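A selection of the complex's chains, in situ.
Chains here go by letter, A, B and C, matching the order in which they are written, and residues are numbered from 1 within each.
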Amino acid sequence: MPDSRSLLEVFDNQYPQRDYKIEIVAPEFTSVCPKTGQPDYGTITIIYTPDKKCVELKSLKMYLQSYRNAGIFYENVTNAMMDDFTAVLQPRWMKIEAAFTPRGGISSKIIVQHASAV
Amino acid sequence: MPDSRSLLEVFDNQYPQRDYKIEIVAPEFTSVCPKTGQPDYGTITIIYTPDKKCVELKSLKMYLQSYRNAGIFYENVTNAMMDDFTAVLQPRWMKIEAAFTPRGGISSKIIVQHASAV
Amino acid sequence: MPDSRSLLEVFDNQYPQRDYKIEIVAPEFTSVCPKTGQPDYGTITIIYTPDKKCVELKSLKMYLQSYRNAGIFYENVTNAMMDDFTAVLQPRWMKIEAAFTPRGGISSKIIVQHASAV
């Protein structure tokens, strides 16, 4: 797993008094299967309600690209992203969906959700 | 940010005794990224339950066009619109979705909701 | 506004002991904008739970056609329809959606709901 978290940059949420949602769709995600060494492809969808911080989109692109040559399973990459985003953004609410293209006629989607302790 | 709010015109809601919804979809929104100077494009969807006032559609078109050459971030333009509409219309309930076209393979949507204090 | 209500004909609901729904979609609605004199076009969707009466479909077609050359705003035509249908049918529940085609790059939908006083 790459040290991707440090790539994420944030900016101040200018409307913290409102609960609103930001939905980001990144259909060009690719990583590598740790068992076969073959590339995997998927679409990452991130939806969150920001608290004090929002993620800067260009740094998000760099973050996602850091997995390009990393060997990591579907379930783990999705959960690792959730760990990274909640650590850096501390959102009020967040959901990540990772939908991978078919392998052997079977396609998979991992769906992880987070709500702040407040 | 342009002084857009003054462009909005209203007319009297003729059925204030009913809670009903008005949904407006404007797929030809464009503004300018304040960081790169490049144009952004998106679809603005406004849904609201009017109280005493409804927004006049031609003035809404002018309002949206006032952002054409303004430099403003995704999150801010959506929240600013909500501020303008709630100030002018004082709706019972309102939701604004701003869905922007992909940049660097990543697309974004901002979703803001409002309910009157009553 | 035409005297359209008298065009609506009803027949006895033969299954009043059941709460069921009737959904009617009429994509060929047209009226005239009272401000510009230009024709408007839309799709009217009516969903209701009948009580004692159901609307006869041929009379409904005539009712909708009665607006063909009438000058009336989006919000008003939808609310006027709700007034007419609830007066004639006294349904247990009713919802009317009127989705109009784009004008100036902006499209509108009006959504009105009704529940009987019981």
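What we mean here is this: a contact is a pair of C-beta atoms (placed from the backbone, for glycine too) under 8 Å apart; a residue touches a chain by one contact, two chains touch by 3 or more.
Predicted model, so just to flag it, every value in this text is computed and none were measured.
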Worksheet, complete the sentence: A student told that 3 identical chains are shown should find the copy number of the whole complex to be 10
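In this text, only the chains that are shown with their structure count from here on.
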Fill in: Topology of the chain contact graph, where touching chains are joined (line, ring, star, complete, other)
line
Discussion item. Suppose each chain is reduced to the average of its Cα coordinates; what separation in Å results between chain B and chain C?
Written reply: 28
Worksheet item: Counting only residues that touch at least 2 other chains, which ones in chain B make the list?
Response: none
Worksheet entry | Of chain B, residues touching chain A in the complex | 75-76, 78-79, 82, 103-113
Worksheet, complete the sentence: Residue set of chain B touching chain C in the complex reads 13-15, 18-28, 54, 57-58, 60-61
